[in-house]
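As you look at this complex, bear in mind that one protein chain is not there, while each of the others sits in place.
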Amino acid sequence: MRTATLQKSDLDRVIDLLSQADYRVIAPQNQPRLEGPDSIDVATFQEVQPGDSHNIGEGLSTTGIKPFLFPKDEPLFAYENRGKKVVLTEVSLDFPKTVILGVRPCDVASVSSLDAVFSDKNAGFNDELFTKRLEKTTFVSYSCTEPDVSCFCTSVGLAPDSDKGSDLHMTELPDGTLHVEVKTEAGEKIAAVIDSLLSGEGDAVARQQAGVVAAEKITRLRDSASLLPWLQDLNNFGDEMWQRLGEKCLGCGACTFECPTCHCFDIVDENSGNKGYRVKFWDSCQFDHFTLHASGHNTRNSQFERYRNRFNCKFKIYEDVFGEKGCVGCGRCIRGCPVNLDITEYMAEVAQKATTSAS
Amino acid sequence: MAKIGVFVCQCGNNISRTVDTADVAKDASEQSGVVFVEDYKFMCSAPGQEAFKKAIRDHDLDGCIVSACSPKMHEATFRNAAEAAGLNPFKVEIANIREQCSWVHNDKEIGTAKSKDLTHMMIQRVKYNRPLERYRMSMTKRALILGGGIAGIQAALDLANAGTPVTIVEKEPSLGGNMARLSETFPTLDCSQCILTPKMVEVQNHPLITIRAFAELEKLDGYIGNFKATIRQKAKSVIDKDCTGCGDCWEKCPFTVESEFDMNLIKRKVIYIPFPQAVPTVPVIDRANCPKFIKDKCGICADVCGPDCIDFTQEDEILEEEFGAVIVATGFELMPNVYKEYGGSSMPQHLIPKKMNKKQRAAQPRSTSGRLPDVINGLEFERLASASGPTGGEIRRPSDGKKPKTVVFIACVGSRDANKGVEYCSKICCMYTAKHTMLYNHSVHDGKAYVFYMDIRAGGKGYEEFINRAQDEGAEYIRGRVSALRKKGDKILVKGADTLQGCAVDIEADMVVLATAMVPQADAIDFAKTLGISYDKHGFYSEQHPKLMPVDSSTGGIYLAGACQGVKDVPETVAQASAAASKVMQLFSKEELMREPEVAIVDKDHCMNCWDCVTVCPYLAISPEEVKDRDGNVVKMVANVNPGLCQGCGLCNTVCRSKSIELQGYTDQQVYAQITAFEGAFV
Amino acid sequence: MIEQIREKARELLESGELDVVIGYAEGSDPSRTTPIFCRKPEDTDKLVLDGRCVNTLPAYLNKRHEYPKKGWKKTGIIGKGCDIRAITQLVAENQLKRDEVYIFGAECEGVVAHPEKWDGSLHEGNCASKCSSCDVKIPLDTDFYPGEKPEVDRSGPYLVTAPALATLVKMDDEDRFAFWRDDFDRCFKCYACREVCPHCSCNICITDRTMPSWVDQAAHTKGVFGWHLTRAMHLVGRCTGCGECTRACPVNIQVDLFNQKMKEVIQESFDYKSGYSMEVKPPLITYNTDDTENYIR
Partner (left out) sequence: MSKGIIRHDFEPKIMGFVCKWCTYSGADLAGTSRMDYSPHVRMVRLPCSGRIDPQFVIKAFEQGADGVIISGCHPGDCHYNEGNYYARRRNLAFRNLMEFNGIDTKRLEFSWISAAEAIKFTQIIDKFTNQVRELGPNEGYRVLLDPYASRLVKSSEESAA
């Protein structure tokens, strides 16, 4: 499909054109922060209007694009008791036409992990709240040139410049221009809208090179081939490693809520008097109540078991059920962890154990 | 799904005047869980309650709302009715649409809207009311009576004669109180002591009555049925079990001070009984004035005492006793003369800042201080007129003992005067002033009595007749106030006004008697706090309901008798004392005490023993408890509530962060339901 | 300094007096340290102590985290001044017995506000604001202190030093509300603020209670307001000011500003500093009859 060159300085124009074409434009944006040493930069994906600031291409956003496909909280329906009657009100499933700009390769790759769960292709049930959003969304991805110390996408079969799941992919070249690759029909539509800003065929070689250079910068381990077999060997479920590495976990949900592929949710009725909403909101396998039974029994009674579950979920259960990894190596769970619990330490440990047992 | 009944009461037209009860009922019927509504004229009436019970039975209701008057009025009524109909009483709630709606809003639209809202809130609440069972507990069937005046005496006799052991605590050395000071009593003019002292003797001889004279209540713990009283028996310096009351000691005692009992008109000895008929007839040594205690001189009393029962080393004794009920009969005192122009100089008790402690308040000048000679108050006149008084019943004026030829009586001194005195009418002054004029005329035949009055209030059996008789016997009533009293030679110039004649009146009087207002005891408010009962702005103790519960204090198991609750004359006081006694009998008539189940309970799974609840509980009702596993090892400690001590204040519930302790009847879930039902609809 | 601690820790582990020593070790990247549980004497070689040691380790002593605490008779713990305040408070609240812990204390130079800001050294620019007015750099209550422990006067008031607080207080109500609303919009209720807090010791949090659900569980702004107000209220007079809740927040909501503000209030109104005494009752479970009531009609 088509490739072309785009001036980085034209990104603002891209936003203008897309907005004019009635796209809801989502782009990473730095959040306002208080003065003083205690505050740090936080970038999140936000709806942007022409003229708004954005930081496309500047590092990896603190939170991913998950909220635009699977919001942190949303209503399933509203209800109201009237005498003996219950009146239900559905939520609207008609979502705006959306383009998400400057998505990093890891984030855009994560969409298929969510899709695996919410669409009917495996689960046999189609969560329209997700799929209808997905239908309306176009992803314009943007290669990493400066992966940071926590990135490990190369360990999970991705790369700083991979375009898995992308509709239109951009790569920043050393000369400051952007190499644009159209990947899908939806991508074509975007290209058409910003056609006036595109020129030539771009520079495929330089793009390749940029990818290699970026990949070089990733310091965390790269081989995760041995993970699956080791995890599938149930004898290793009781390995002392789980406890040793996991006992410092304090049981917050930071890793799961920042994770682009974590998808667990809870449902409650938010009641006020005679009416209320049935609400779906993010839940975390790291919370001690996550597996608490009504009987009082808790199948994962201690924190290391909960993290073991998370690790298995990403690298075993996903593979078993969907035939792909549930991790895209964005490294957010590492950055966000208050106690520096590091998923790649688990991976390293496993790899090492696997090799020793093999030999 | 809940099956709730809503009963909207019209209360005649009390509610329906400003609330469209039919609409409220209709609206309620549309609420979820409501299966039955009724709009009725008088829910509290017998047919109303029948309808209530019938509905519960017919529709098998599991919750009821009565939208009617304040829960204080009829919550109990309907809860009992529900119980009779087989519904747990605590599944009944009252929506207060009378006191807090129909009576205070004149706009029907608004009243109706608010009533709907209040009803909604209760409908939601009742869904989470748990069926609760009352607790049964034992009680101590002994009564404590505070104050040995006529009220205390009457209550004690009634109770004792009904077979209840009683303890009377009196701060003075003898029973009798103010009534013992009176000469004769209106309207019959029978001698006060002649009717009082026999009762005092009866008390003394009654096997079921313990008298603790010269003693005070220090502390009252516990709750209805199970009070624990800490009583300080002040040191009499006399061993009363040995004392025969022979009187040698006080006859021989060489030292004297002013007699409180005789309103300081005469001296008494330093070892003394307040008056000859005192009960018990055991003297006490006034240590503040006794040289033995001041500079270790004298000691004659000990020498002359036959049974050798004087004990200078005796110390205050702290007694801890248990009681099931308390009757407060602490009586009154006369307001000091607050009128500078009447030679008054002291400050009325109720104007003294609350902050003052007992001592400071006691230090305030009393009515005797700094005033014109021969200007006296009612009680002082009573002593002058009393056969056992300082003048042996002859009316002589204090300054020089002359028989006063002209006496001016001034009514309403301090009463009915919000600025200088108290707002209320002291009620008995009209009567005792009339009585005084008669006593005076009977004693000084050529004397002239003048009475300055505002109105005559003689509502009572034979009272009006009594006033007329006083006038017939020569008392001259002048309608008007006195503007000033001046000293003129050995007389007092009374400058008054006759508002009927419309002229000024000057009278040169030999003596002036002020009918000063009745006020609560100086330390009434502190004492109320000791007891934990409520009081009004004057310091009179508040009854639980002004009409229907006039002898119950705000606290269960504590009852009120006599002037401590409000101004009263003797017959009223006696009546209330008997009423209080019968209340106690009622309480004691049951085998065991039923306790309301609205107490705290602990969620032992989640309690994380921070002991915040233990720390804040005002009743020490919460204590740590061990949770053991099957093998008896202590797994953890949790809080545990003693339902007998818990009074249901809910402090623990509020301080518990994990909400692992909750107050039954006011659980978080119930309040939450009320809040979330809140719509605040204005119209 | 850390050498002496290592030595002592090793000694006590060898003698079996301690079952474990909780401390800091090198993290998975150079800017970070991570909590470590030294069970074997040789583990103590991993111990480090410097400006990167941000975690409040007493969170592990908190009952709610039954694991890993389970089965330990006596726990050694390396504490910065502020951590030791937390221990004191835990003891005061009966969540811990003083003789269950052995406290290694050392002088603290302050810590970095956030690992992200670590550039190899500690300085004005990256030192946490809580450290600038710290009166426990020489820790209060220790069982082991390398060298001679100097006496420090701690009678002074608790100073609120987060510059952000001043700005917020200056704002008028609408702006302040708007500020929090926008910040809370980011919150997705991962409860990191709760889990890192040494004083959130309930074994069921009020937000996990559903009968009734005082705090909406969903992370819409109303629910987030509810949560942070509740959290702050529950920490009034108990927070010992380690600032972990802010540091741990993945989306940089400075929730500890609430706690700091309340510390100020408690100090002025009730003259109470939490974490300095095991005997004095926290202000909200006691009272004086002459407490200020200028706000009451």
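Letters A, B and C mark the chains in the order given here, with residues in each chain numbered from 1 onward.
In this text, a residue touches a chain if its C-beta (ideal position, glycine included) is under 8 Å from a C-beta of that chain, and two chains touch if they have at least 3 such contacts.
No experiment lies behind these values; they were computed from the predicted model shown.
J.: Write out, one label after another, the shown chains that touch the chain missing from the document.
T.: When the entire complex is considered, the left-out chain reaches A, B, C.
J.: For the chain left out of this view, which of B:110, B:162, B:319 or B:627 touches it?
T.: The one listed residue touching the chain not shown is B:110.
J.: Among B:411, B:616 or B:661, single out the residue that touches the unshown chain.
T.: B:616
J.: Looking at B:6, B:118, B:410 or B:507, which makes contact with the chain not pictured?
T.: In the complete complex, the chain left out is touched by residue B:118.
J.: Can you list where chain A touches the absent chain?
T.: Touch set of chain A with respect to the missing chain: 73-75, 78, 84-92, 272, 277, 279.
J.: In the whole complex, what residues of chain B lie against the chain that is missing from view?
T.: Those residues of chain B that touch the unshown chain are 70-72, 96, 98-101, 103-107, 110-111, 113-114, 117-118, 121, 529, 532, 534, 536-537, 542, 554-555, 598, 616, 618-619, 647-651, 653-655, 663, 666, 668, 671-672, 674-676, 678-680, 682-683.
J.: For chain C, enumerate the residues touching the unshown chain of the complex.
T.: Missing-chain contacts on chain C: residues 168-169, 171, 173-181, 206, 214, 216, 218, 220-222, 225-226, 229-230, 232-233, 236-237, 257-258, 261-262, 265-266, 269-270, 283-285, 287-289, 291-293, 295-297.
In this text, only the chains that are shown with their structure count from here on.
J.: Which one of the chains is closest to the middle, using the mean of its C-alpha atoms?
T.: The most central chain, going by mean C-alpha position, is C.
J.: How many Å are there between the centre of chain A and the centre of chain C, using C-alpha atoms for each centre?
T.: 31
J.: Could you list the positions in chain C whose residues touch two or more of the other chains?
T.: Nothing qualifies.
J.: Of all the residues in chain B, which ones touch at least 2 other chains?
T.: none
J.: Which of the residues in chain A end up touching chain C in this complex?
T.: By the definition above, chain A touches chain C via 31-42, 44, 62-63, 72-73, 149-150, 247-248, 250-254, 256-258, 266, 268, 270, 279, 281-282, 284, 287, 289, 301-304, 332, 334-336, 338-342, 344-345.
J.: What residues of chain B sit close enough to touch chain C in their complex?
T.: Going through chain B, the ones touching chain C are 606, 608-612, 615-616, 655, 657-660, 668-669, 672-673.
J.: Enumerate the contact residues on chain B facing chain A in the complex.
T.: My answer: residues 29-34, 120, 124, 605, 676-679.
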